[in-house]
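Missing here: one protein chain of the complex. Every other protein chain is in place.
This part shows subunit A:
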Amino acid sequence: MDMLTSKIFLRKTKRGKVLKVVREHYLRDDLWCGSDLCKKCNQENSEVLDDAPISSSTLCACPHYVVVDTNVVLHQIDVLESPAWKNVIVLQTVLEETRKRSTNNFKKLKEIMATRKDSFYVFVNEHHKDTYVERKPGESANDRNDRAIRKACSWYQTHLEESQQGREKKKKVQIILLTQDFKNREQALKEGIPAYRVDEYVKSLKDFPDLQEKLAASHSDDNAENREPLFPEHWAPTRIMTGIKSGKLLQGIFHCSRENFLEGSVSVEGQDKSILLQGHASLNRAVDGDIVAVELLPEDKWTSPSGIVLEDQEDQDPGDQIEKEEALLTNSTKGKDLQPTGKIVGIIRRKWRQYCGILLPSVLAEGTRHLFVPAERKIPKIRIETRQAATLSSQKIIVAIDSWPRTSRYPLGHFVRALGNIGDKDTENEVLLLEHDVPHHSFPETVLACLPSMPWMISQEEVNCREDLRNLDICSVDPPGCTDIDDALHFRELSPNLYEIGVHIADVSHFVRPDTALDKEAANRGTTVYLVDRRIDMVPELLSSNLCSLRPDQERLAFSVIWEVTPNAEIKKTRFTKSVIRSRRAYTYAEAQCSIDDPLQQNELAKSLRGLNKLAKIMKKNRMEKGALQLSSPEIRFEVSTETNDPIDVISKPMLDTNSMVEEFMLLANISVAEHIFKHFPECAVLRRHPVPPESNFEPFLKAGKTQGFTLDVSSNKSLAASLDAAVKPDNVYMNTMLRILATRCMMQAVYFSSGTVAQVDFYHYGLAAPIYTHFTSPIRRYADLLVHRLLAVAISADVTYAELLDRKCVQQLCNNLNYRHKMSQYAQRSSVALHTHLFFRHRVQDEDAYVLSVRQNALQVLIPKYGLEGSIYLKEKDEDSKSAFIYNPDEPSQTCDNITIRTFDRIVVQVSLDSKYVQHQKIAVHLVQPQIAGLSVEPIKTVNVSEPTPKKLKSGN
């Protein structure tokens, strides 16, 4: 017999190529049988298989060894755990087949074998020269394995026979095969191998009568490999295109629901209501952001969004199976609030990118197929193949999706790179920057080469062509710790009935010239991103924190807007000029407030602040009357420990008069500039608009108002502002804020645009109630302002123009990028806050006041104002039959248990902690404290620091 054979098989690669793989397969003649009675094998004493095995089986009275078939391991693994099993031979064929079919069972079998080494013997039959079988033409892999098992059995029989020729027949050890497969058993019996069903064998074990209870319901041997497609197919592109043209299909962007992974919606352009999608088949492998083609279902199948909050199973790998979803979805409230419902029939364009996340701990660490859990909740888990799971499991990694075949429960992807250890602040920061596509590499040489050389002085020629305002008492008011000061103010009385006020903005356009590397970099970055502990600059620090920043007592170039106004805040004259200024002082909001309030301070700066404040109040009142909205979103600040950089306390950002004073003048400057540049450049002015939200957006808001007994009028921004002001409840002060938070969520996103691309009626800024608006006042941190500066400079003949500036298409393209970057930077900032909230709660458990944002079928969404944190309280635990049966009233909506009813906006007390059950995937957990409900609420704890670890090495930084 040749000791070298080769295994040949065909394999399809990921790319669809067919490979012929040839593996050399070496056979050996030194693999022992593992039996004590054997005299042929050259093995040591004390083997696994006994010399004279004893079994209590009545079925097979003679001494015997047991060989188990693969299907026994697959279907009756629990039975195998019993100590009843002795002298079991596990063939390598069986091990490998099990491993391929079910990693869970494979792992269990390994465990059983490890703990009961004296009873289970692994025989490497695939490499034994006498038991290796080659696949025959026309034979399935399964049949071949069955044959290999039978071959091993008969080999054992003849092999043992030779060693026990002297024994009497009844004492001779036999080999019996246990199998669930009818065909295999038949065949074995034909070949003279005693074979039994596992259930009949187990039942015959008279010493272990309990064991048969463990028997799994007998499966008729199903070829478990389920390669049936799990999803409906996608239509061919041509069919989709004709469908869209004929109106049968709709095209739109797919958004996955944050709360229920089996639900999503498609927003179709020009349609008020988005289309609802429910269930795996309807979602049909769409990933959040994809452009998809949707077919509407007939109207009698329309439903409304289910009220339940559903997360894809956290901690296990279900394999390629789709869980039963009826139960998850049927609860959706039928009958009312029907929404157009549809199903996805094709993907027009994938918007896959690279995703950050972590690996799901796998049952089989040395396996190569793993599930990846993206940080973004809306993205499904991704199946990847990697051999380094052990090292990656503690790291944040980046993964890209490759495909999503019909037969796969999850999209298939591949590992791109590792970012660093989970929980590391640097890693997490990196994750959120990448996740939000924030360009954060350090500035390249070409960009730095565009910077002026230091030491830098304003040249005399520069002063000559600018207005010299160094004599004015100019000051700036900013948040504490601000180093990029881009605005400053002044105020003086020209006559008792005429004041002069000025807004001076850093002249960034002087440094960032068009068409330089610096300009391109800034245009790409679009905006400065403020994270809790880090700032990602739009322009290099030399400009942002020094040369452009309007530092006190330093001469700086500025772009000034100067008004002459009456004491009633009526504007008489507006002019724009490039200037040189010297700020007298950089106030913080609090300091400025002190100066205004302190009557003892009578210096020029304090006086001008008072004048400004007075005018600002009038201007604000006028603006409110026009219908400007005062909205609210919770904003917090972290106190950060100087040593460890970890957050140690949270404070809400206070709102002072001076905040709104500065804001008021910035608005005024922006509006004045917007009017001016639009007059000069009707085709290519960079403006900002805030579209009027469609009525349907307000639905959740109106519903919430109703529960509190308020009728809210959302017909215009003015009526909305009025009804918001009226909706006050003395016993629930925070209610109004909550309403405003909800109103904010109904709003559209404000966007930059080029004036030539939109009709003039649509320039309207809904939130500010201004017919025209732009951004002018923060050129250090926003590129749009820089464009506006350039336009304005051309308009007042202070600078020259260039081609791209006057091309409305180019401008619109720039605006699109700015809108995208702006949105992403906001998300990144929010994520940064969330990250720090995580860090903050790492060693804390706290009871906090919270308010119910919305009541869902199985959960309460709550807002904790102190941390601006939102969380869900699940009312029923997933598996257990809840003792605290809440009754959901979808009309109100409310949840009632016993005599306690929880409605929207109710104040409750919750306990906030960090759920570290999965070290890999920590999340903030919120538990109900008050009102107390047995089985759900937890014991109150008053600000206890649990297990605050003694800071081991503070030196390590963070």
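What we mean here is this: contacts are C-beta pairs under 8 Å (C-beta built on N, C-alpha and C of every residue); 3 or more make two chains touch, one makes a residue touch a chain; residues count from 1.
The definition used in the following text is that contacts and distances are computed from a predicted model.
Chosen from "Vacuolar-sorting protein SNF8", "Ribosomal RNA-processing protein 42", "Ammonium transporter" or "Aminotransferase class I/classII large domain-containing protein", the protein name that UniProt gives for the omitted chain reads "Ribosomal RNA-processing protein 42". Listed residues A:83, A:137, A:481 or A:709: the one in touch with the omitted chain is A:137. Among A:405, A:694 or A:940, the one in contact with the hidden chain is A:405. Of the listed positions A:3, A:236 or A:498, the one in contact with the omitted chain in the full complex is A:236.
Interface with the hidden chain, as seen from subunit A, comprises residues 6, 8-12, 16-18, 20, 22, 135-141, 229, 233-238, 346-347, 405-406.
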